[in-house]
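The structure under discussion appears below in the form of structure tokens.
One protein chain omitted, others in place.
Here is subunit A:
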Amino acid sequence: MRYLTDRKRADGLGSAKSGTEHFWHMQVSAVALAILIPLFILTFGRILGAPYEDVVAYYSRPFPAIVAGLTLIVGMTHFKNGAQVMIEDYVHGFARKALVVGTVCLSYAVMATGLYALIRLAL
């Protein structure tokens, strides 16, 4: 038996330590996406189905490119945090850790790939 009281062991480990920060980031990205998603649906939906030259010309313009870039950055951050909450709800132990790491990697990979594509299209 260790000379620690239950109170001492639990101190500072409450859910209100780093959990609130995660929750706050979800709220901020949700508000941002409430603006970005309609803009992205309209811009992307307008050009999907057009020929190659038109797509390249369209995403060389600032507005569609910036909307797509912002939607990718904020959307994938929102996905990273949201998917992590889901994993933590249903998966335990090592599998949880592995899935969270995999989700974080996937989120940044999608973000980086999309941004690379948008920059190449714009230049």
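Note that a contact is a pair of C-beta atoms (placed from the backbone, for glycine too) under 8 Å apart; a residue touches a chain by one contact, two chains touch by 3 or more; residues count from 1.
Throughout what follows, contacts and distances are computed from a predicted model.
K.L.:
Just to verify: the chain that's not displayed, which of "Succinate dehydrogenase cytochrome b556 subunit", "ABC transporter permease", "Molecular chaperone DnaK" or "Formate hydrogenlyase subunit 4" does UniProt list as its protein name?
P.N.:
"Succinate dehydrogenase cytochrome b556 subunit"
K.L.:
Touching the absent chain in the whole complex: find that residue among A:39, A:70 or A:83.
P.N.:
A:83
K.L.:
By the contact definition given up top, give the residues of subunit A that touch the hidden chain.
P.N.:
Spelled out for subunit A, the touching residues are 1-2, 4-6, 9, 27, 30-31, 33-34, 37-38, 41-42, 44-46, 48-49, 52, 55-56, 59, 68, 72, 75-76, 79, 82-83, 86, 90, 106, 110, 113-114, 116-118, 120-121.
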